[in-house]
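Here it is, the structure in full.
Of the protein chains in this complex, all but one are displayed in their positions.
In order of appearance the chains are A and B, and numbering begins at 1 in each one.
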Amino acid sequence: MADTRADTAGTGGGRDGQVAVEVHDLVREFEVRRSVGRLRRAREVVRAVDGVSFSIAAGGSVGYIGANGAGKSTTIKMLTGILTPTSGTVATCGLDPVRHRRRLARRVGVVFGQRSQLWWDLPLAESLRILAAIHRLPPAVWRPRRDELVERLELTEFLTTPVRQLSLGQRMRGEVAAALLHSPALLVLDEPTVGLDVLSKERLRIFLREELTRNGTTLLLTTHDMDDVERLCERLLVVDHGQLAYQGNLAGLVARVGAQRVLVVDLAEPAPPLDGIPDTTLVGLEAGGLRQRLAFSPEATTAAAVLNAVSSRARVRDLSVTEPDIEEVVRRLYLSSGR
Amino acid sequence: MPVLWAFAVGGFRRFSRYRAATVAGAFTNTVFGLLRASVTTAVVASAGGTLGGYDTASVITYAWLSQAVIAAVHVFAWTELAERIRTGDIVTDLSRPVDLQWQWLAADLGRAGFVLIPRALPPLAVGALTFGMNLPTAPGPYLFGLVSLVLAVAISFACRFLLNLAAFWLLDLRGPMTLYVIVNNLLCGLLLPVWWLPDWLRTVAAATPFPSMVQAPVDLLGGRVTTPGQMAQTLAVQAVWLALSLLAGRWVLARATRRVVIQGG
Partner (left out) sequence: MADRPSAWSAYRAVLGARLRAQTAYRGSFAMEVAGNLANSGLEFAEIYVIFHNVRALGGLDLKASLLVFTLSRVGFSLADGMAGSMDEVPRLVRSGTLEVLMLRPLSLLGQIVTADLALRRFGRAVLALGVLAVVLRIVPVPWTPARVALLVATPVAGAALFTALFIVAGAVQFWLVDGAEATNAFTYGGSYAATYSAAVLPLPLRVFFSFVVPAAFVGYLPTLALLGLPGPAGLPAWLGWWVPAAGAAALGLALLAWRAGVRRYTGAGG
């Protein structure tokens, strides 16, 4: 249990050519029991992760997106040593996650959107203190670090509130502080912005960008939110049914998939369907033509151009633009890969 | 009436989903049956072959029967109603056009109906195979015994219902519940036959509904109580306790609903 190496718990990774995550042909199978008929249960083997390979260089920031059940959480669990791969290899921060779970835990910070790492009944400040003790951080190291995180995440006003009384946004910030307290080389965030309001999401993203650049921390982020990806990730991994459908950057993905934005116009009075506008497809019509939705590809045209075309045919009272959502992107990717 | 039947079936169905837990519970009952049968047999042997109206054979029967019925009679902690009171969900139950006590009684009878066979048969089978049991051959004990068992389940429910109602006034029911379970276990005939208790303790027990929960049905089913007169007396005592505990429950419920304090959030 005693780890006497001078393990500095990862004061950032730095772009020194090291690899933070290396995954090769990773497979994870689950046995699932399904009721067949009244009494019998059939056993089925499901491949949650089906031959995934990728690597993340130290200091990189990668977004991991995919529909629910696509295998994201399973992969993360294998990266952190919670699950053993059925086959394939995984190395996190140069360590075998299952064999060196405890050593790895010093170098990784994880925030699970659905689960809390904090102590429910105690004030946030206490949780941080306990985590500092758990990570065996000397006071001279963790106190300044805590103060820094508290200030930049704006935790001061609810530091003494029991965690169970915090709002979701406050709790999330607390979780991020808890995950970063020991200055890990790798930060893993599993759906951190779910349920947050727009303002909180943005503030969290700003903090994360600063933090990552400052310390060279590697980021692995799973999310459903395209804006998260845009703001925080240099690279994307799109996973679908346990396999990697795409590896690359966001622009490439959008181009590959031909994802579309949607202009939603509220007209002054009901108008006949606005089809026939070049480079757009009419995808929705409501209230007898009072509200209409026009999808267009950002490569082919712009929202302004579409608006112009619409305005020439009807009076626009109000409008909004919807961005492509992950499910849609993944679905299109899946379709385009011809499976 | 059909509404209550629906509640009973609901209770039955809910428990049919806990298959693994039922198996595990039957296993525990069996192990404890082995232990208690051994202990009680040794006590009888040490007392010279008979004690308090039990000989070796009948005490074995007692030990296994008591393990067989406690799942249905549920002499353990139970705070479901208290939980609903605490969270405020009780309001939904109260707003139904069916009386609250009858609702829950019906559901509990359904539950008992479901668990009875799976939790009684395994211990009894193992008991018969290992220790050998002397169950009655006439139908009378079984008929009366079944009635007694239904009464026992209902009495146990009524007492637990009454205790749970305290959640309208107390924040934490754990203490009273623990005390209830302890006193219950001591006086109902689960740990040791009520007939073995020192006189003063037996008097105390007689002043409580607890012996009617386990000792009474076990006595009838096991053939300890043989004459029709005695059987009728046992059932009558049970009936009286059932009425008392149900009425007490209704009285407290009436007072509680009058000052409904909903602790939500």
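Rule of thumb we're sticking to: a residue touches a chain if its C-beta (ideal position, glycine included) is under 8 Å from a C-beta of that chain, and two chains touch if they have at least 3 such contacts.
All figures in this text were calculated on a predicted structure; none of them were measured in a lab.
> Which of the visible chains would the unseen chain be in contact with across the whole complex?
Result for the missing chain's touching partners among shown chains: A, B.
> Out of B:Leu186, B:Ala206 or B:Ala248, which residue would touch the omitted chain in the full complex?
Within the whole complex, the residue contacting the unshown chain is B:Leu186.
> From the list A:Ile130, A:Val264 or A:Ala314, pick the residue that touches the absent chain.
Considering all chains, including the one not shown, the answer is A:Ile130.
> Among B:Ile117, B:Leu201, B:Ala232 or B:Leu247, which one is in touch with the chain left out?
B:Leu201
> Among the options A:Val23, A:Ala58 or A:Leu83, which residue touches the chain absent from this view?
A:Leu83
> Tell me where the left-out chain touches subunit A, residue by residue.
On the side of subunit A, residues 1-2, 6, 28, 30-31, 77, 80-84, 98, 101-103, 105-106, 108, 110, 112, 114-117, 119, 121-122, 126, 129-130, 133-138, 140 touch the unshown chain.
> Even though one chain is hidden, which residues of subunit B still touch it in the full complex?
The list for subunit B reads 18-21, 23-25, 27-28, 30-32, 34-35, 38-39, 41-43, 46-47, 51-52, 171-172, 174-175, 178-179, 182, 185-186, 191-192, 196-198, 201.
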